[in-house]
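So the structure is just underneath, and the comments pick up after that.
One chain of protein is taken out of this complex; the other chains stay put.
So, subunit A:
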Amino acid sequence: MRTLSQGQIAVGTDLPELSIDLTPTMVISTALATMDFTPVHHDVAAARAQGSQDIFVNILTTMGLVERYVTDWTGPEVMITAINVKLGVPAYAGDRLVFTGTVTAESGGEYTVEVRGRVSLGDHAVGTVRFRPPGESA
């Protein structure tokens, strides 16, 4: 499994789109794998009782999926240094989360990718992921 090196990454490059079907299994298994047992992430009745249309993805999972989106593209051996996410509309079970991204900056061997995760209601998460390709010392 290869990792992109510095010469293979250019500012302006678009990342391939990643589309994730938010099945109830996906929403629930990720919530529990992130140790988040808040009922709105696994109990439909509890989610509806508090005004949500369905169970929805928890924030720790949003962070995980944003990270995965970038490392799926870079390959395994980059060093992720920061993930900044502005949270938007909920990502409900039954919806689809589609990530798009663009490399927007490079500074001292550290790259910034702007990531946008959209669902049918609008932007679920918009933010940046920063990483260093292998061979670049911090």
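Just so we're on the same page, a residue touches a chain if its C-beta (ideal position, glycine included) is under 8 Å from a C-beta of that chain, and two chains touch if they have at least 3 such contacts; residues count from 1.
The rule is simple: contacts and distances are computed from a predicted model.
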Name of the absent chain as recorded in UniProt (options "Xanthine dehydrogenase family protein subunit M", "HEAT repeat domain-containing protein", "Nitrate ABC transporter permease" or "DNA-binding protein"): "DNA-binding protein"
Residue among A:L15, A:I83 or A:V119 that touches the chain left out of view: A:I83
Sites on subunit A contacted by the missing partner chain, in the whole complex: 1, 20, 26, 29-30, 32-37, 59-68, 71-72, 76-77, 79-87, 134
